[in-house]
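Just one protein chain is left out here, and the rest sit where they should.
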């Protein structure tokens, strides 16, 4: 597809600076632009690349526009504007309705005639696939699962029983929804399996990354509300609830019965102790461990940046002996008849 | 299924308090009980929900029984008692013997006539599937693999060569057993692959979560003993051994040749350095890193709970300069002619 910069400005409601007849037929990184390619500048880290860009035009904000050597489209949110333009230039391939002859569909499954089912996909009894949804190759849709409209299961996705997907959900390969939650009751040295009888409910416009796992609830459902975006290799345990429009980066683990609020931003490899609640609008730095309920919106962290290894070893050794350091300070205070005062008094007990 | 409370009390050997004719046909969370539903109270965190429960009856311990507003079944271990009753009310669906016509079975595979093989499953030459075992859709059972009795491979499970499963093993989707261990010998700037010639042996009554990986041994086998329960997204490296009735929560990584004892409780996202041993009856808090052999049963931790981010940044900055803080204390001690005594003396060297 080739469009003029002027058409893009009109279609996306952006201010145009420069020649409206410049043709755009693709996108490119700012540092590697090419003829007819549109680029964007959203992260100040890359501002220096603007001066030398070979892109035909750039989407950027008002402040950066003055220094652009090429025509530009101005947006308060250049990244979102770029995302919409790129989606317009490169639309997802249209879903071709139909069922691949190698797919294995139970007679008691209901596939909308506008849906697409790929090679080798398995759809069991009672499952329902909604209009224009696409079930990719090697997906398994278990008995009774409900898939909404315009859903895309890219391929090799496993949906266990009692999984319900809203509309416009995207699930990447290897994701497993609806496996049994991890519930075992210890009893005289062995573990008795606690039947996992709930399901998984996924809201509209959710995206789920590759090899992410979302277990079914023990009783009641595990719930991912609308607009949530989950990266790869995330674990969502049974009966967790993820609030609307929350995003979670890769390798994070959400323990059982954790409730995370709306519009939270969770970094990668974060952990949550079980049975806690996180309120709306909380940001958590990657590699943090959240052990208690959070009732106050804000930013939380437990991340410790690494060091050159011998320096770090000395720090760790000192940390391990921090009680001795505190005891030495106490003895100094005694010698000088000083008391650790105020908030510090607890420090000696 | 509908049973009376009296029947449940007799069948599971529990003390009944209240009307034995109350009918039970399902289970429900304590806070959301409904007519004919059985609930349970095992975690004191939920004790308050008892007073207002709408469940028909509750499984709980002697101490809680006095305050129950509804009939109750009393157990020293209410969670295990509930687990057994729930499994009785909701038995796993019976395995329907037979091979789905789309399954791809090598002629030299041996499938017990009482076993079930699902849609699109692949079973290679020499593999053996035991009585009443269920191979779900899209599973791969490689050449020579042995699957015991009453095993359930839920779906999309990959069993590589030289994998042997005991009986009553449950494996959730996406789990990979028997991939090559990560063995490479550095040699003049490149890595030479070390052939991974061992297998994987899984004991009876083991459960393995979704997308968990258990690599084959380099020489000898990787071993998971009976009764072990593994959550999702766990990595078990080559030649590790997990002792009987140990449970491991999600996202934990067990390095090569690590030996973990029996009845250990390992939290989520725990790490183990390679080639170490953990004795029986060790508990490890989530997000801990175990770098040395543990010879003493007990509880171990390396977990640091997160903080509000600006507070945390100050703590980290101070931690990074802890050597300076110690030096300041030493200078104070010199000024006062005090020596760091006893156990602390090492602190200055």
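The first chain written gets the first letter, and so on, giving A and B; residue counts start at 1 in each chain.
Basically, contacts are C-beta pairs under 8 Å (C-beta built on N, C-alpha and C of every residue); 3 or more make two chains touch, one makes a residue touch a chain.
What you see is a predicted model; the values in this text were computed from it and never measured.
Touching the chain that is not shown, out of B:23, B:48, B:318 or B:339: B:318 (per the contact rule at the top). When the missing chain is restored to the complex, the residue among B:133, B:167 or B:251 that touches it is B:251. Touching the chain that is not shown, out of A:147, A:249, A:266 or A:284: A:249 (per the contact rule at the top).
Here the missing chain is touched by one residue of B:27, B:70, B:260 or B:284, and it is B:284. Checked against the full complex, the candidates B:61, B:112 or B:180 give a single residue touching the omitted chain, namely B:180. In the full complex, chain A makes contact with the omitted chain through residues 27-29, 32, 42-43, 45, 77, 79-80, 82-84, 86-87, 90, 100, 102, 118-120, 136-138, 154-156, 170, 172-174, 205, 207, 209-211, 227, 229, 231-233, 245, 247, 249-251, 263, 268-269, 286-287, 303-310, 312-313, 316, 319-320, 322-323, 325-326, 329, 332-333, 336, 338, 340, 343-344, 347. By the touch criterion stated above, the residues of chain B touching the omitted chain are 104, 120, 122, 124, 138, 140, 142, 156, 158, 160, 174, 176, 179-180, 182-187, 189-195, 197, 211, 213, 215, 219-220, 233, 235, 237, 251, 253, 255, 269, 271, 273, 275, 283-285, 288-292, 296, 298-305, 307, 314-315, 318-319, 321-322, 324-325, 327-329, 331-332, 335-336.
Please note the rule applied: only the chains that are shown with their structure count from here on.
The angle of the rotation carrying chain A onto chain B, fitted on C-alpha atoms and rounded to the nearest 5, is 120°.
Inter-chain centre distance (chain A to chain B, centres taken as mean C-alpha positions): 25 Å.
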